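Below are the structure tokens for one structure; questions will follow.
Complex shown without one protein chain; remaining protein chains in place.
Chains: A and B, in written order; residue numbering restarts at 1 for each.
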Amino acid sequence: MSDYENYLKGSPLEVKVITRRIGIPNSASIGVFLQNDGYKALTKALSMKPDEVINEVKNSGLRGRGGAGFNTGMKWSFVPKQSAKPKYVVCNADESEPGTCKDRPLIEFDPHQLIEGIAIAGYAIQSNQGYIYVRGEYRYLLDILDRALEEAYARGYLGKNILSSGFNYDIATHTGAGAYECGEETALLNSLEGLRGYPRVKPPFPAVVGLYGGPTVVNNVETLSNVPSILLNGAEWYSKLGSPKNGGTRLFCLSGHINRPGVYELPMGFPLRRIIEEVGGGIPGGKKLKCVIPGGSSCPVLLPEEIDTPMDFDSLAKIGSMLGSGGVVIMDEDTCMVKAALRISKFYAHESCGWCIPCREGTSWLKTLLTRLHGGAGVPEDPDTALDVAFNILGKTLCPLGDAAALPVISILKKFRHEFEEHVKLGGCPYERKEATVS
Amino acid sequence: MLSESLRAKFDQVIARYPLKRSAIVPLLMFGQDEIGYVSEELIQEIARAVEVRPIEVIEDIGYYSMLHRQPIGKYNFQVCTNISCLLRGGEAMLEHCSKKLGIGHKQTTADGKFSLEEVECLGACCGAPAMQVNYDFFENLTLEKIDALIEKLRKV
Partner (left out) sequence: MPDQVASAPPTTVNLTIDGKSVSVPPGTLLIEAAKQSAIDIPSFCYYPGLALQGACRMCVVLIEKMPKLQTACTTVVTNGMVVHTANEEVKNARKAMLEFLLTNHPLDCPVCDKGGECELQDMVFTYGAAETRFLETKHHEEEKKFSNLVYYDRPRCILCYRCIRVCDEGMDVNAFGIGFRGGHSEIIPNQGEKLECEECGMCIDICPVGALTSGTYRYKTRPWELTYTGTICNHCGDGCKTTLSIRNNEIIRANNRDHSGINGEFLCAKGRFGWDFVNNENRVTAPRIRRDGKQEESTWEEALGTTVARLNDVITRHGANSVAVIGSNHTTNEENYLLSRFARTVLGTNNIDHHRTADFSSLVTALTQSHAVDRHATMQDLGEASSILLIGNNPTPQHPLLAYQIRQAVRQHRARLYIVNSADIKLRRQASLYVQVNPAGEGQALRALMGTQSPGPDMVVAGSASVGTLADELKAESDTIIIFGEEVRGETIGDLVRWGLALPGLTRFIALGDYANSRGAADMGLLPGNLPGYAALSDADARRHFETVWGTKLATQPGHDLRGILGGIQNGEIKALMVFGSNPVKTFNFDRSALRSVEFLVVADLFSTETAEVADVFLPATSFAEKPGTVTNTCGQVQAVKRTMRKPGTRSDLEIILALARQFGHPWPYQSPDDVLREIITNVRGYSIALPTLLLGGAVATSPEGNPPRLEREDLIFSSHDSLFTSGTLSRYSHALNSVEESKRPHDHIF
């Protein structure tokens, strides 16, 4: 078990849609779920035509919460109606993007909401089998899900002829074993087929050729958890919760140098400054903000003068960053940005699957170069070389992991170049160990 | 010999998929949980159970970072030092564990009780600094919390 409650502190500014049951004792049990309009949405969905369900989700403006932010209903609509091979819904619970820990509470405290969302997605694309791919480290969540699935089968919300609608649906869990890349949808499918988690060449996209060669929808936990509420309250209600083309609410994970770290459900488009200052209660010790990662470690960092931005996919794209997976990582004035870049590079080098050259060689080059530079053995060319290496990775890899590795480093190198040069000059790190003294 | 319960688990897991080989990674994980590591026998048994050549199982083992082919300590300390934890003292926590246990990254104590590993993001960023001991999360770590935990585990 986790001591998760510790940091689901909640905030008056929250708009609770998918977290509304969290806090109710035994919220994970089907009993509590049913008392709080559980499986009503599925019942309703089964009374609609599959296409009506897809349109409802499309019009709600729900966009993928896994990172890419693609319109979910649109994605479902790409699945061919007729298919010789079985269709699948795969829930991506591989949550591994540094700074991201939102899918965890959703599964821990409201697994049935997710199961209901998956079943509805399955009905919408006329699939009969769903899988939940859970990262290996989340073993206790696997147990929670298995228990919830048992309950759902026992009550007839899964299995044959659900609610005597004639619709059959099965869901099974699947554990990963430690690989960030397996969160990438095509690598995930290979992993689910028992292969090494290498990405697939696209096109064809999973919606057409996915798991076992059948049409497959891959959606994030948070994405699917939103589906029941959309069906219950309607597309219009949901889209109004957020900002234009960015329907609904979003879970933000506040971490790093912040007074009230935690997972908060806020309307799409909520201003970043208010997230830091009001929701998160500002920076410990009244220190100044140095920069913030808005959506997980693969997003370019934002400077203090850039935080007056609405937190939605389009607004962040406009200022050259991304909403990503909602991991908001705050760094105060005493943070060594070389160290930050180094640690992020170390992660991507460790997680590169090694299939394609620029990612395999580029990420470890960045890691070793920045290690040397931060360690005091830097040379004046290093900042330029690092920038070059990152640009040589960018846009040239088979899957987006390469970009995920390059973008943050590029943004840090551009926005904090002086810190890199200072390391070269001093032959060492002026901030050494400061970041360790917090907390 | 694999235990009866594990074999039963194998059959139950394999039945979830239209393609047997899909079960390889889950079977490796469940097998490792029971045996403590991925043994030669486990590899052969899984290959037989899902009808692949052993090298295909070995390819998977090499890929996934949670699978190890050597025995490790009863309690595996996996300390995260990724960005959110880094910012809240993750490295200090790692160093402390290392000092206390007298072992470094991917090492195991002589008595086979403890292992230590510096790991990537555990999905506990809002509880940083965080670590996992085997599958259990320990968050908002402090040096004191770590001392207490080690003492407790030394006793059992």
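Here is the rule we use: a residue touches a chain if its C-beta (ideal position, glycine included) is under 8 Å from a C-beta of that chain, and two chains touch if they have at least 3 such contacts.
The shown structure was predicted, so the numbers you read here are calculated from the model rather than taken from an experiment.
Remark: the omitted chain is touched by one listed residue; of A:Arg20, A:Lys40 or A:His350 this is A:His350. Residue-wise, the contact with the chain that is not shown comes from A:Thr363, picked out of A:Gln113, A:Thr175 or A:Thr363. Remark: the residues of subunit A touching the chain excluded from display are 179, 196, 201, 349-358, 360-365, 368-369, 372, 379, 381, 385, 388, 392, 395-398.
In the full complex, subunit B contacts the hidden chain through residues 53-56, 58-59, 62-63, 65.
By our rule, only the chains that are shown with their structure count from here on.
Per-chain CA centroids place subunit A at a distance of 23 Å from subunit B.
Remark: subunit B residues 16-26, 28-29, 50, 52, 56, 59-60, 63-67, 81-84, 86-89, 91-92, 120-129, 132, 135-140, 142 touch subunit A in the complex. Residues 1-4, 6-7, 86, 95-101, 103-104, 135-140, 172, 174-180, 191-197, 212, 253-257, 261-263, 293, 297, 327, 329-331, 335, 339-340, 343-344, 347, 350-351, 353, 435-439 of subunit A are the ones that touch subunit B when the two sit in their complex.
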